[in-house]
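Missing here: one protein chain of the complex. Every other protein chain is in place.
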Amino acid sequence: MNLRAIPISAWIGIAGIALAIVCALFAPLLAPFGETDVVGEIWMPAGGEFLLGTDNLGRDLLSRLIYGARTTIFVALAATLISFALGMILSFTAAVTGGFVDQLFSRFNDLMMAVPTLIFALVVLAVLPQHLWILILVMAVLDSTRVFRIGRAVALDVAVMEFVEAARLRGEGSMWIIFREILPNTLSPLLAEFGLRFAFSILFLSTLSFLGLGIQPPAADWGGMVKDNKDGIIFGISAALVPGAAIATLAICVNLVVDWLMKRTSSLKGGRGDA
Amino acid sequence: MPDLLSVKNLKIEATSYPPGEPPKVVTLVEGVSFNVEKGKVLGLIGESGAGKSTIGLSALAYGRGGVRITGGEVLLNGRDILKLDRSGINSVRGCHVCYVAQSAAAAFNPAHKLGDQVIEASLRHGIMSKEDAKKRALYLFRVLGLPNPESFGERYPHQVSGGQLQRAMTAMALCPNPELIVFDEPTTALDVTTQIDVLAAIKHAIEETHTAALYITHDLAVVAQISDDIMVLRQGKTVEYGTTKQVIEAPKEDYTRALVSVRQAKRDEAPDQSGTLLKIERVHAGYSNGFKVLHDVSMHLPKGQTLAIVGESGSGKSTLARVITGLLPPSEGRIVFDGKELPKALKGRSNEELRRIQMIYQMADTAMNPRQTVRDIVGRPLSFYFGMHGAKKTERVGELLDQIEMGSRFLDRYPAELSGGQKQRVAIARALAARPELILCDEPTSALDPLVAEGILNLLMKLQEETAVSYVFITHDIAIVRAIADSVAVMHRGRLVRFGPKSKVLSPPFDDYTDLLLKSVPEMEIGWLERVLKTRRMESAGN
Partner (left out) sequence: MESGPITGPVLTDGVAGETHPRSADLSGIPAKPNPAATGENGGSFWRRFIFRRPLVALILQRFGLSVGLLFAVSLMIFGGIEALPGDFATTYLGQSATPQAVENIRKDLGLDKPWSERYLSWLGGAVTGDFGTSWASKNSVSEQIGNRLGNSLFLAFFAAIVSVPLAVGLGMLAVQFRNRLPDKIINVISLAAISLPEFFIGYLLILFFAVQLGVATFPATVYDSMSFTERLSAIALPVATLVLVVLAHMMRMTRAAILNVMSSAYVETAELKGLGTFRIIARHAAPNAVAPVINVIALNLAYLVVGVVVVEVVFVYPGMGQYMVDAVTVRDMPVVQACGLIFAAFYIFLNMAADILAILANPRLRHPR
């Protein structure tokens, strides 16, 4: 891959994601204060000792933002990884097996997708106990319906190609066909889809936390921080907008990279695209 | 008298945007000049990438996508249309010059009735009143032999067949009474028996209306029937330009000579056709939705010989190949291979049984995994069937590449880095790697340019001599049958029409369908169309 061929927009995206990941990995080293330490007055303005000011309880906003990166990225990434694993396994099984299994999986997926994700999550989270792993699982399962849909479409596109038929005629097993013939040809669109799902997971998690159904206090996460500080808005205090901006920036960065990935996805016929 | 169309020193460029690279300017056509007199037909002929469609569209001052005409002149009645402004160009298009596209199915607007679309240009350019335009459309529908011409215009594009759409498109081009029509491969997408009807209809209509035409095609035999002059193009440059008679009967350039002689090859059939490697016994087959494709088909093939299965689209010839491979188990009948009945379904067959029958596809593009190198593609059957690996495998792959006349330097190339012909050769090497006794060839040459196709056919024949492999060769092209087959099976609508040694199948007395099929294949001979039309009833009610 040619580094110079990567457009500036994608570089900005990569830089933003890298920064967020560094914050997440080294949060205790980078943050000037502890995650839950009350260090000052409530809603102190930005500047001085507290670079971004303090929050509704007098905790340092910058420190919470850095720790929040850790929670937000970890949960979103975990949910995306699980949803991908689940969606890919089920969709490839459906596409390769076909027949009844395919029908069963697909119809059930249609049913899951007939309810908007947020509404579904609200209904389910109203019943389930509040645990981090339950939150991750709910997000993953709901999101896997989208992965299933695209995974099945992509796999079917490839599975009807003659080189897959040729492998079947040779007598190859399902494993070889999935991993050696189909998967390498679906990587590009699936990588882009992974980015898209990750961006969605960040937004979805933030929305749930904002509604008070995601990550529970006192742990810092960006959506929850918006919720904590939202009452300051009417007094003209912008503390709620800082974590909001962080969510938006990270999501934009991911989308910039995805946009570039989608554009460079070469066609299956060998990338001789007719411009 | 000045020429109707005079193109001088045409240069056409395009900007391409390869993913991840800076844009590139490519020259598509350079230094092309020609003239078309009033009422005459010029054939533009060449392989894919020769720039013939691009040149054709330049007569309408049009460039598709990022294509630009960057040099030369296009004089229509002495006036350079490249210098016209937008409204000037619009007054030429659809009025003086009209266009017939290869795929009429895509070129007609699905939302409007055929009749309205046919007369639209005439009305918008104020050439005639709506009454007159309708009358002319009706006249043209009749001339072109469309069924129920009175009500034909009331139908929507998806309600009529491909052959009828192509004729309707010709009517649309002829309706405003233009001086010139550009035909862009108008019969290429059609079946042979339909192609000849459409070809005859077009020829009749342009003679009747005294319209000049640019006729673009890759098939020299087709253009020989319809044009007065021929220009042979290759990679955007003129190879040869002369009268049809001169180009067909006394070509000057080697390339043209090769094009003229490409369909002339003939092979004598094997004298002894008694043995049996493959036997298809009373096979019936259909799809799970109940649609039956094959009805009671039986044929057989001796060892080391070639059986050609001929038919048009929908004849069931490809389905038969799927039945032989086990992809589509037959509902009745059996397949006997080397004296033993093969399990009906693919799953029931052993690897050894699978190894002995290999397959070559029409589209080499999709038949090879684009993420695997030639080494992997050809090497896989070696490791899968014979457990070869390492240096031994590489050595054998190299041998196979030599056998297909490509050589070891292609070992680490990806399919995208190969030309169409090279891809098909690699596909052949992959089939050979399994040391099969039978290779099923499903139209392996029909997507290739004629000269490349001939190379592939010669290679297949050479390999048969070297390895005594048998072929089942599926094709729609009688010329190929003549060139390679020992025995021939003619199929029509899922039934076997005729089967036997080539000499018997291809000589009279014929049944109706074989007669129609044989007479539909254009021959490299001026006046063939007229001759054949006299003996063959034009099937106006058909497609």
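Note that the chains take the letters A and B in the order they are written out, and that residue 1 is the start of every chain.
Quick note on the criterion: a contact is a pair of C-beta atoms (placed from the backbone, for glycine too) under 8 Å apart; a residue touches a chain by one contact, two chains touch by 3 or more.
Every value quoted in this text rests on a predicted model; they were computed, and no experiment measured them.
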Worksheet item: Touching the left-out chain: which of A:Leu57, A:Leu81, A:Ala219 or A:Ala245?
Response: A:Ala245
Discussion item. I'm checking contacts with the chain that's been left out. Which of A:Leu122, A:Val160 or A:Leu187 qualifies?
Written reply: A:Leu122
Practice prompt. Can you work out which residue in A:Val38, A:Met113, A:Leu132 or A:Leu191 touches the chain that's missing from view?
Written response: A:Met113
Response to the item:
Note that chain B touches the absent chain at residues 60, 62, 64, 89-95, 98-99, 101, 103, 105-112, 120-121, 124-125, 156, 158-159, 289-291
Worksheet item: On chain A, what residues meet the omitted chain?
Response: 9, 106-107, 110-111, 113-120, 122-129, 143, 146, 149-150, 153, 193, 196-197, 199-200, 203-204, 206-207, 210-213, 223, 226, 230, 233-236, 238, 240-241, 244-245, 247-248, 251-252, 254-256, 259
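By our rule, only the chains that are shown with their structure count from here on.
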Fill in: Centroid distance [mean C-alpha coordinates] between chain B and chain A, Å
48
Fill in: Residue numbers on chain A that touch chain B, as the complex places them
1-2, 5, 161-163, 165-166, 168-172, 181, 184-185, 263-266, 268-275
Worksheet item: Which chain B residues qualify as touching chain A in the complex?
Response: 14-21, 65-66, 325-327, 346, 349, 351, 354-355, 358-359, 361, 363, 365-372, 380-381, 384, 414-416, 430, 434
